[in-house]
Each structure stands twice: as structure tokens, then as C-alpha cells.
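Sharing a structure, written as C-alpha cells. Questions coming.
Here the complex is missing one protein chain, while the rest keep their positions.
Chain nomenclature is as follows: A and B, assigned in order of appearance, with residue numbering initiated at 1 for each chain independently.
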Amino acid sequence: MMKKNLTLIILGIVCLVFPLVVRSDYYQHLAIIAFIWVVVGSSWNLLAGYTGQVSFGHAIFFGIGAYTAGIFATKLGISAWWGMMFGGIVAMLIGLFVGWVCFRLRGPYFALGTLAGGEVFRLIATNWESLTDGMVGILIIQSFRSKLPYYYIALLLAFACVYAIHLIMKSKWGYYFVSIRENQDAAESLGINTLLYKNVSLLVSSFFTGMAGAFYMNYMAFIDPEVVFSLHYISIMAILVGIVGGVGTIMGPAVGAFIMVGVQETFRSSFFGLAPGWISQGHAMAFGLLVVFVIMFLANGVVGDWSKIKRYVFRIKPSSVS
Amino acid sequence: MDVLIQTLVAGVLIGGIYCLIGIGMSLIMGVMGIINLAHGQLMMVAMYITFVLSSYMHVDPYFSLIVAMPALFLLGCFLQKYLLNPLMKVDSILPENQVLMTVGIGMVIAEICRFIFTSDYKTVKTSYGGEAFFIGNISFNVPMCIAFIFAVVITLILFWFLAKTDTGRSIRATAQDKEAATLMGVNSTRITIITFGLGSALVASAGSLLIPIFYLFPDIGGPFTLKAFVICILGGLGSTAGAIFGGLTLGLAESLGATYIGMGYKEMVGFVIFIIALVFLPGGLVGIKRLIKS
Partner (left out) sequence: MRVLKILMVFLLSVTLCFTFGVSSSMAADSVKVGIVLPLTGAQAKFGEVEKLSFDLALEEINAAGGINGKKLELLIEDDTGRPDVGRSVVEKLITKDKVVLIGGGYSSSVTYAVAGVCQQNAMPFLVNTGSADKITTSGWDWIYRLNPPVSHYADAVESLLVQVIKPKTVAILYENSLFGTKGASSFEKTCKRLGIKVLLKQGYEHGGIDYKPVLTQIKRHNPDIIYMVSYIMDASLLMKQSREMKLTPKMFVGGAAGFTLPEFVDNAGKASDKVISATLWHQVLPFPGAMDYYNKFVAKYNRPTEYHGAEAYAACYVIADVLKRTKSFKNTDIKKALSETDMMTVFGPVKFITWGKMKNQNKAATYVVQWIDGKLEMVWPEESKTKTFNYPVDWLKVWGY
């Protein structure tokens, strides 16, 4: 117990102090991106890992959040930062709609429905030019020149998201979610209003993802439909983050986020310049192999199957309860 | 009037190819309950095989069907046997492991092809590539017509196989009720392997037929996988007859949408139909038939 808290405290201190020690914009950027994925991955995990509704369309909420912030800035003339608050709310409202359409579907059908939903929203954003400027995208001027404020805002958002999920899972809601995941019909017959709680899970999940999207708009200062509603780069990435880190765990997606961003950048920069240039295209392959490997051998992710990793990689036998 | 007929013709012809893509996925979904998100990438592999045969050995794409289909059959069997079947035994929280595994497989396959062939657009040029014949004012693209004919023939062979051969009937039995089939002596492991192989071979044929009309690059798979879903849902999972209906419907819907709503909305038509079908027709065409019967 104490050891667990100690790890978290040290982690927290490292995160707080990181940008002051590592002054390179480049690494701060990577950390910010990782924090965004902590939020999106954890949100996805709440809906999929804990409640069993595997969404392939989290890009919907991310994109809605991003566009809310962007439209505020370009069409309404308000600062995009307001978009962060409203982005989450608008994403929740869309989430309700998505839930209404998709929750009647089970398992893989839900996955497909959300996947199609993501693509529909992308096409809407592309074609509704009067609102979104279509493929031209939305470009704003960043509020801060330095990355520090962005870093701390992202850190705060990531912390808030993970902590909120932690609290939720410790509460009765958490039990309801897991029971829905394990056996929806049994849960229903026990008197749990599965539809209600699936929606609650979805609302929390979409809220944080929407906020992450709005933050993305503020930080990257440029979005277009292909970037924020992307099936491949947002929806599937969220799933990978969750799976590699560990579905159904609190810290799993956070770990997954850093692993995935790390792997991606390592490859894109050709192992930071140490490897031959052609390897920079290898990150997609690395992702694919990682997914195959994790699903085969570490189905519960790095965090979930940590004991397995300890056993096989570090050769530490499970001697006592840790 | 001409516009309408031309649109319908275009829709039906492309629908033929869509059917082949959809039937493959429908079989896999029906028998194993797996959503094969690598379906498009399997098609891509077949297209690259066709491309290589065409460029280096000057084999006509339609003849490369003879090579591409068995090759993909073997690849499909391999994937199912070594990567997907073992998953059934893995204990994990998430039931959608198999689906996610196919995502990983798809990515790896696409990247391997990208590594070998680069991201360049490849085309296969045939003498009849851009040819068309006319009936009245309506233009019929020759490769697409040939593709349509092949699609019909392959589908008929498939139906015969499923209806008349032992293996075929075992597949249908496993699709209906895996446990009952096993009790009746069907080796369900073997059947799942064969089915995945069969589904892959079917989508391979679609790829070989498509390449004279379109072009090829490593990312071509994604959109086609999505189309395959729409087709399957429209027709009802596991129903090969339904997949035909789904394929033609999608082809026609896209074509009509492109003409009358606008080309930018073409893709959207497919997805909207998909969502409507998912929500209101969870059983697809087969479901409607059942509803009508009862």
C-alpha cells in the first residue's frame, strides 16, 4: 500500500518538475501529446475496459471537442479556451445521441456502429463547409509561445481524468459498470439499470475526450477533419493505448499512452538519429507487432499483466503478495 | 433518363465486386463471429500479387486469380490457425480480442507491403483497361463488366460448394450452431481455419478484379474493410445471399448518391445506410425475411 503510494508520489513529482529540468521544446511537446493520450485512452478504457462497450469511434468526441473550440475561435470570436469547457459538454451531448443509436447493439456491433459514427462525423465536418471550413481546417494563433502553460494544463487534465475515473471505479458506479461488462443480462435481472449506467459511463468518457480534443485545438492551433476525426490516428490509437497499457486498470492507459507515443516518436525520428532513415516508416509496423504481441501474450496490457512481465522478463518469481 | 440508367449500370457493376468483398467477410463473421478488420489488407495483398505477376511476368490480371486466390487462402488459414484460434483460449477481460488482433494483423500486413513496394501508386495496365462498349448511349466499362461476370461465376461456385460438398455443409452447420456441429462430428477448429482461408480467397478475387480499374497503394485496404461491414450488416451476417443483396445495394446507393446528392457525399451514403441498418435491421435481409415469415 505504502509502496504503491510512494511510486505515485514520485511519479507526480517527476511530472511536475519535468519541464523545468528538460527545457527542450521537443520533449515537452512529446510529453504534452502523451498526456492528451492519457486522457483519451483512460476515457476509452472507462467505457470499454470497465463497462465492456468497446468503442471504435472515440474520434467522434475528440473531434467534436476540437471543433467546438475551433468554431468558438473562428466563427464566434471567443477564445478557444472556452472551447475546453464547452467542448466536453458538447461532446457529452453528442455522446447521448451516439448512445441512443448504438447502445441497442451488443459487442462487435456496437464497435462497428461507433466506427461508422466516427466516419460519418468526419464526412460531416468535411462537407459542412459553412460551419467547419471543410478540408481547409481551422487555424488559430496559439495563446502562449512557451510550452510550459500547455504542459501544466495537459498534466492537470490528465490527472483530473485519471483521478476521476479512479473515484468512479471505487464507487458503486464502478461495480455497476463492471457487472455490465461481465454479463449485461444478469446485471439487468439483478435490477441494475444497464442502459442508464452505460450512458453514465459514456457521458464521463465523452466529456473527458471532448476536453482533450478542445485542448488539442488550443495547443496544436490547427485541425482539420482528417486529423481529429481520424479512425486510424484517433479512434484506433485510443484503443491501442488502452490495450497495450492494460484495459480495466486505472494506470494502464496512462502507461500505454507514454509507451505508444514513445514508440511512435522513436521510430519517426529514426531512433533519435541513431538508426538508418528508412526505419522512420517503421512505427506503424511496430504498432501492429506490438498489438499482436500484447493480445497474444499480455492480454491485460503492461499494467494488467505486470506480474507476467515480472516473471518472464525480470525473472522475479512471485514469492509473496505484493 | 440516360443519367439514371448510367448511374444504375455503374452501381450494379461495382456492386458485383462489392459482393465478393462482402461475402468473404460475411462467412467469417457467421462462422467465427470475428469481425475481420484486416479484410481490406488481405485484398491489398492479393492486389500486390496480381501487380507483381503482371509487371514481371506479364500475366493478365484475370489469370492471376488462379494464383492470388489460393495464396490468400493459405494466408488466411495460417492467420486463423496461429494467431486467431489461440486467442479463444486466452483469458482476458475484453471479449473483443479477436477483433483487435485483426487490427494488429492488418497493420502489420499493410506495413510489410509498404516496405516492399513503397507508398507509390501502382497500376496494372491492360490493353482493355480503359475500353468501354456502348449500348445506346450507355457506356459499359469493359474491365468492370468482366469483373461482374467473374463475380457472378465465383459466387455461384461458392453456393454450390456450400450446398453440395461436405466441407461446405460443415461450414454452414458451424455457422448455425457451433456446439451442435461439433457434437455432430464436425471438427470446428479445422472448419474455422478453412473458413477464414475461404473468406480471404474471396476478397482476393475482388482485389484481382479491381486492380485493372483502380490503382494500388498500401493504404487501400481500410475503406474497403468498411464497405465490407456495410454490406454484411445490410445482408445479415453469415448470409451469403444477403451479402449479394448488400453488395448491390451499396453499389447502387453510392452511385445514386454521387449523381443526385453530390460526389462529396458518396462515402457518407454508405455509412448512413450502415447505421440505419444497424439500428433498424439488426438481422439484415435475413432478419426481414424472418419477420415477414413470422
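Operating definition for what follows: a residue touches a chain if its C-beta (ideal position, glycine included) is under 8 Å from a C-beta of that chain, and two chains touch if they have at least 3 such contacts.
This structure is a prediction, so every number in the text was calculated from the model and none was measured.
Contact with the undisplayed chain is limited, among A:53, A:126, A:209 or A:235, to A:126. Listed for subunit B, the residues touching the missing chain in the whole complex are 2-3, 6-7, 10, 14, 118-121, 123, 125, 129-132, 134, 139, 141, 210, 213-215, 223, 254-256, 258-259, 262-264, 266-267.
The chain not shown here touches subunit A at positions 3-4, 6-7, 10-11, 14, 18, 21-27, 29, 126, 134-137, 139, 141-142, 145, 220-224, 226-227, 272-273, 280-281, 310, 314, 316, 322.
FYI, only the chains that are shown with their structure count from here on.
One finds 31 Å separating the Cα centroids of subunit A and subunit B. The touching residues of subunit A, when paired with subunit B in their complex, are 48-49, 52, 54, 101-102, 104-105, 107-109, 111-113, 115-117, 119-120, 123-124, 126-127, 181, 231-232, 236, 239, 243, 247-248, 281-282, 284-285, 287-292, 295-296, 299-300, 304.
Only residues 33, 35, 83, 86-87, 90-97, 99-101, 103-112, 114-115, 222, 226, 229-230, 233, 264-265, 267-268, 271-272, 274-275, 278-279, 282 of subunit B touch subunit A when the two sit together in their complex.
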